[in-house]
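Below: one structure, written as structure tokens.
Selected chains from the complex are presented in situ; the others are not included.
Chain nomenclature is as follows: A and B, assigned in order of appearance, with residue numbering initiated at 1 for each chain independently.
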Amino acid sequence: MRDIRLVAEPFDPNAEIDALAMATPDAGGIASFVGKVRCGEGVEALELSHYEPLTLPGMEALAASAEARFALDGLVVIHRVGAMEPGENIVLVSAAARHRRDAIEAVDFCMDHLKSAAWFWKRENRAGEWHWIEPRAEDHSDLARWADKSH
Amino acid sequence: MAVTILFLGPLRDLAGGASRDVAAPLDWSGLLDNVGEDLADVLKGERIHVALSGKVLIDKAALYAADGDEVALLPPVSGG
């Protein structure tokens, strides 16, 4: 079971994780990560832009790569695009697997790639001004971890 | 018809708009001439990728866009 989506409206991670659990009764566990717009840092809004012909195919390719690397029963990747407010969910990665470490590592792997190798551009509105978010060196070093590993 | 140039992410601000239609055919030097010197300098940087009709070019200098093609200019993606 693979469900990869870009969504322009708020989504409910619980409902998505429950659907994954229903579809994977033989899995021993489900690992998930939900990323959201942080509150309390003066960010009034976040806008995520993408390029449809590359972004969704890139997410599909990432999912296929995670499935090849880890023994998964199911994988859900949902990424919000457009404008959103503090507290709203941006991304959900949820992986069901027979063994917990496959599930947890698949989530880690997908998040690292979504953060620094997926076609998204973010800007934040602070005090009425939009600011583009630059790539972070830390995200690139996180990503590089996966190149070193045979597994 | 024409070639559509898309300015993604922060390039939109530098270009003063999200897209622009220019006459076909369009190659890399024609594109650089079209966008003005400041933006051309940015686009020449190795961190800017170019996609032609949905495929990222391995060598952006080899761009050749015909009538109806879409050229997307892709700055580095955001972390955080």
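What to note about this one:
Simple rule for what comes next: contacts are C-beta pairs under 8 Å (C-beta built on N, C-alpha and C of every residue); 3 or more make two chains touch, one makes a residue touch a chain.
None of these values were measured; they are calculated from a predicted model.
Protein chain copy numbers for the full complex, given in the shown labels, come to A x2, B x2.
Throughout what follows, only the chains that are shown with their structure count from here on.
By the touch criterion stated above, subunit B contacts subunit A in their complex at residues 6, 8-10, 13, 51, 53-54, 56, 70, 72, 74-80.
The residues of subunit A lying in touch with subunit B in their complex are 49, 51, 53-54, 57, 115-123, 132-136, 138-140.
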